[in-house]
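The structure follows.
With one protein chain withheld, the remaining protein chains of the complex are depicted in position.
Labels run A, B, C, D and E following the written order; every chain starts at residue 1.
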């Protein structure tokens, strides 16, 4: 997809700069070889197309083989992608390709853990906007590959009245009234609340989604009971793998989890050249 | 610094897209306010200038106050930056500014933990090239703020003969000979080795730095003894906070730790508007 | 606002190229003067900030005076902006500044005509995605200045199942089912229909908005009756100033009008240098 | 041609943003289909290559068939381009491709109307610099396709001393003297005049082209008589389809018409997917 | 001028990359100092604004003093610019600023030599399109500063029918006829010829300028006599400082000299920090 091109080129320019001094000194430009990318731990794969894009940018004739696709689980030792082409391109692109796949698979793998914890439930798990600047689209892609859903991508594709908006407007009612007539008609209205009184106020204002921000389990139960299907209920704030199941059991509709992106670590993947 | 401008603008364009529909619907363009950025956990601060840059891009007249600077430790509740300017700019820039500071401070905080673990030692801790594509310079800045050192930035500012180069060349001796006469004279030569025999071969070839890749503690001791100051010894691969002290005690010169960047999580920081 | 900078610079580079040969041959670089931008017909003003941005890019010390703001109506002869600064900047930027203001005011002026035609009604007039590539944000800004609303900005901030989607999916029901579980929860679902049967099918599938595409007045009446408030009803396709009032009288909620952007002409505005 | 790539990518990024949420939710990535672009009114076609470029950017394997080329007249119902490739690419690129072809064909169609009005005459019709910022090259291409000529593209490829230059220099003689010795020798000198006295002054200064700005028919006749072939005579300002023939009959050499670009509306063209 | 910004930033990014390791290791970020740029040989100065732009990009508060302006002659030891600001910015920007000024002044100095050689003559000396890709505008600026004129900037601001065009068209007459009716009316027609017969053919076709390409002195004389003022005569090809005067004496109108740009060397200029 043409939209990854910019970030791939940015990444390669950043890493190669004026030249890969080691590889250029050692490898003949025309020499070809095979490289195998191997999982070093159990993971959910994401970013195969980006890795291919990295190598193909350096050698347009690069060819690839794999029996995996994004979303597949790979175990330690699994060969997740084989690339065949210019050896200089393989060695020069190695770290960049791995950096992409390791982070994206890290997010997909962590996401899958959360998703598995609520298997069988109707709750929808989503990401947040706590993404790496410049990586929003890619990280949210990895979240989907992991089995969760995307919350809004940015400030433009969803109305979310947050605590600071409420403070600035003087209250939930004032804020909701302010957006109701001014927003694009294809966007719903979500309000962030922090206690039961605000839940009631949001309900009275007829919002579409109520986000319970960092509220306790009892309050979540109470909120679900109060809302009673008249709005979607979203829980947000400090959700962990441990607390997830009981939150899901309250019957909320959506649980948004910043950790999917802001706390994902890179999974271990390496590349081996075969000559 | 002009080099952060591009990433700041990229980040704002990514998040704002055609417009912040919530804020634009609610807040008068000319209204001004104060916002306070607050640490929600103990952390080592990094990225204050980037956060200021985010808000100043949205409102060139934005003014700032702080008693902190990058590298300072902040505790939960500390007000690390106050910004005064257009309220729209504060609300629209909030998430982007926080995303920068949370990740950079996350790296600095994790780095500081590693650095503190070897306090009093002469060993130099460094990062690796396992950085987020597009963020290399910023992440390595945060590592320095955390108290560690930068390894090479990319493929252009250091000769590092890695396992795949050795395989491709047919051996360490062949590889070292290949770069010795072709590289820029201001760059040293480092070779990655995986056992004691390779340490010996590297030494015989007169390399400047020998990187012990994923070698056990006994082999590290043996390598230090063999090298005996004739080259710098670097340890790399799977170093954790727990294993760090005993590795440092072997007398190696450098320990490079991918986790400083690839496993850092965003620290918790939030923003509060005051009206 | 920083997001106009790119288009302003693109426009100036396009028009100036390697240099304004006439102005550079005639005018001393340091000479300053005053220029007055004057409406030559009755219009609704839009784009004042962009015009200022054009001149300020060429001369950062340029100063401005005006008693108008975007959205104001100006009559023929009204001085809508006075700029004082480098004479070279005034002459070189003249056409670019006027091209921006003339098109944006043209859209705002045409939009105001449509809006005035339904004064007193509750119907919401909106634009479409029939905008000049590269100008989406600016044109939709002008539509708002003219008094209408924005439909979605792009393919990312609204679910709109159009005729071709329905053909591809095999029917409305299939298409609605397909998006219901896969879309971001902050986006509503709109379906484009072309006859009463499709209105019924859309209703049964519980969509949020039903767009009547190029349907006759009788069918629109029938659709409004059928829907009876269970969804928003939008009319689209070939709406003109003449047909607008009777469509509005049917009680539909939204009328989207491609002509606001795709048929707006530049209004007449000129610039006069005063020496 | 590589020069359209930037604007095509800009347009697609603008419209797709982080993703086409409707199409991605409904269509399998590998599904292929055919789409037919159909004229909905009589028009002169312009922009076929740009439309192909839009789809080919989204799917490099897209193939095309057509019996039309730019400049051909198409009638309502004519299939002007068939594209075969990824269905997602067809649906996602539809609006962007149409927006390009609709505006460019709109300009070509309007231009052809003007050109037809002076068929048999030797007069040259040209555009002006009243183009959409960012679209200068494309709009002037459409003007040529419509059968007219291009005036200068920007401030760099022609000397045109306009009213504001004359005011700034203190008179036509002073201005012409100023440019005569300073301009590139491959550029002619044109002067804008507004009455017969200025025509005489321009003639005495030996300019190459005299532009009669908003002068009446009698004055145009008088100017042509006075000039008597010693310079080209250009008429500019408020020319309409109705006034064009009698202006052409005065024997002027060039008539420049801002309306070709600033008042062109998008012609009606649509796309139909065939499955 | 905003058009230099891009090249200045490109240049600084190229030279600084991820950081100036020497300066950052040695100099406190807040330390300020003075630097003096000094001519080390006699030269004609060009590029002062670009040098200021380099330092101001690195430190927006940088201030400057100078008694020189572009076009002035400076002798060895003359202090041509003093900058006061951040010491890091001075040291980091030194080479980039000097590289700009040294090349631009090199072109201006060489140009002045040529111009001085024909002092008192009416001949116009011009550059060619033999410029460094990316530097066209700057190099042609330096040529003007040196006292010569600019030929066309690119392929868009002048008709020049060259040898390969004539071969492709089958002759001068065919080529001239081809462009006469298709070119913008503000552009003159120049034809490159290589012998007297072609001069005659060009004359018969009424071209505006005849370029004598690499013709001998006798042929130049003959051509001037033949043309007799009915066209401008330009000499091009292999003109040196030695051959220039006698060519000028033939009475040709224009002599274009590729050497002004393609053979200019950087003049010697250095920078001295004062602490």
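Here is the rule we use: a residue touches a chain if its C-beta (ideal position, glycine included) is under 8 Å from a C-beta of that chain, and two chains touch if they have at least 3 such contacts.
These numbers come from a predicted model, not from an experiment.
When the whole complex is considered, the residue among E:77, E:120, E:133 or E:229 that touches the unshown chain is E:133. The missing chain, though absent from the display, is touched by one residue of B:21, B:51, B:160 or B:269; that residue is B:160.
Hidden from this view is one chain, which touches chain A at 9, 12-13, 16-19, 57-58.
By the touch rule set out above, chain D reaches the unshown chain at residues 2-3, 136-137, 140, 153-154, 156-157.
Mapped onto chain B, the interface with the missing chain covers residues 124, 126, 149-153, 156-160, 184-188, 190, 209, 232, 234, 253-254.
Note that in this section only the chains that are shown with their structure count from here on.
For the pair chain D and chain E, the fraction of shared interface numbers is greater than half, so the two copies use mostly the same residues to meet.
One rotation lays the C-alpha atoms of chain A on chain E, and its angle is 180 degrees to the nearest 5.
Comparing contact pairs by residue number, the interface of B-E is reproduced by B-C among D-E, B-C or A-B, since over half of the pairs coincide. Taking each chain's centre as the mean of its C-alpha atoms, chain C lies 44 Å from chain E. Chain contacts: chain E has residues 17, 153, 156-157 touching two or more partner chains.
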